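One chain of protein is taken out of this complex; the other chains stay put.
The letters A, B and C name the chains in turn, as written, and every chain counts its residues from 1.
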Amino acid sequence: MAVDSLERLKIAMREFAKEREWDQFHSPKNLSMALAGETGELLDCFRWLTEEASYQLNDQQSQAVKEELADVLLFTVRLADKLNIDLFAEAQAKMLKNENRYPVDRVKGSAKKYTEY
Amino acid sequence: MAVDSLERLKIAMREFAKEREWDQFHSPKNLSMALAGETGELLDCFRWLTEEASYQLNDQQSQAVKEELADVLLFTVRLADKLNIDLFAEAQAKMLKNENRYPVDRVKGSAKKYTEY
Amino acid sequence: MAVDSLERLKIAMREFAKEREWDQFHSPKNLSMALAGETGELLDCFRWLTEEASYQLNDQQSQAVKEELADVLLFTVRLADKLNIDLFAEAQAKMLKNENRYPVDRVKGSAKKYTEY
Partner (left out) sequence: MAVDSLERLKIAMREFAKEREWDQFHSPKNLSMALAGETGELLDCFRWLTEEASYQLNDQQSQAVKEELADVLLFTVRLADKLNIDLFAEAQAKMLKNENRYPVDRVKGSAKKYTEY
């Protein structure tokens, strides 16, 4: 049995879809839409809050954010699986890339996008 | 040292932000925007492709999708961390909820949203 | 010749797509992805800005926002056209609905979502 969190979610999502015969709907294109739909719902949780308030969610807001983040993670894992992408390896590779793009001594305390440097 | 993938990414993102003094920009509100921005870029990879073609990406398309998925995962992990959300636990809880919402014998082979059942 | 702004954009978009034989790519599904992709780029313009700073864009930021808003409007018009939706009529109907959902005397100065009232 897989012990790693991302691996376990990948396998669980596979079984969930297979049991329901939902693989036919889970094209990468469709899953990208589902994923973006969920991040849209996440935005709804925060859109009228100040940045300060976004740290201090009440129970109802917190529960909503938790569910949307879970959906986002699940569809991300599922989409990666359908394209045989090693999500963890890609995330690590991207972090290395970001470390080169944003050298500490140049970007410290600044939020400019790397294209502006 | 953390051995689980999600845990390792969480810690790596924390250090990345801390070194650059970027915590100040990483409010949950801002991170939700960053996350949704990345899923928007993911949509761009697929918008003019047929569903069939979305399975058969060329090297350039595949590389773009990998980087966007990595960004999505990293911001998801980061947002959860800023709100002290246990992402893996929430994903597992959501899967249980989905199993109840979509019983196999009712939804097999159908993509209707649960509110329609 | 059409004189109304939305009508003129609708016709211009039709001709633009027809000349390029792009109607085949402009399914409502694909256009919804293109539209959401553009709003994702719009988010990128604002994600690290404070609310205050989002009112005071520099020239580069302002130009980026203008182009993204233009893209959003153009794809909105195009998607409505492909589904024979009268965009202006629907926007007016939605405003009426919102006026009933959010009566002035109940919501004044509060940003709660109508479902919370």
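Everything below uses one rule, namely that a residue touches a chain if its C-beta (ideal position, glycine included) is under 8 Å from a C-beta of that chain, and two chains touch if they have at least 3 such contacts.
This one's a predicted model, so the numbers in the text were calculated from it and none came from an experiment.
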In the full complex, displayed partners of the excluded chain: A, B, C
Residues in chain B touching the chain absent from view: 29, 32-33, 36, 40, 44, 48, 50-51, 111, 113
Interface with the unshown chain - residue positions in chain C: 4-7, 9, 12-13, 16, 19-22, 24-25, 27-30, 32-33, 35-36, 39-40, 42-43, 45-46, 49-52, 54-55, 57, 62, 65-67, 69-74, 76, 79-80, 82-83, 85, 87-88, 90-95, 97-99, 102, 104, 107-109, 111
Residue ranges of chain A at the interface with the undisplayed chain: 25, 30, 33-34, 36-41, 43-44, 46-48
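As a convention for this text, only the chains that are shown with their structure count from here on.
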Copy pair chain A, chain C: interface residue numbering same or different (half cut): same
Separation of mean Cα positions, chain C and chain A [Å, integer]: 25
Inter-centroid spacing, chain B versus chain A (mean Cα positions, whole Å): 1
For chain B, residues contacting two or more additional chains: 25, 30, 33, 36, 39-40, 43, 46
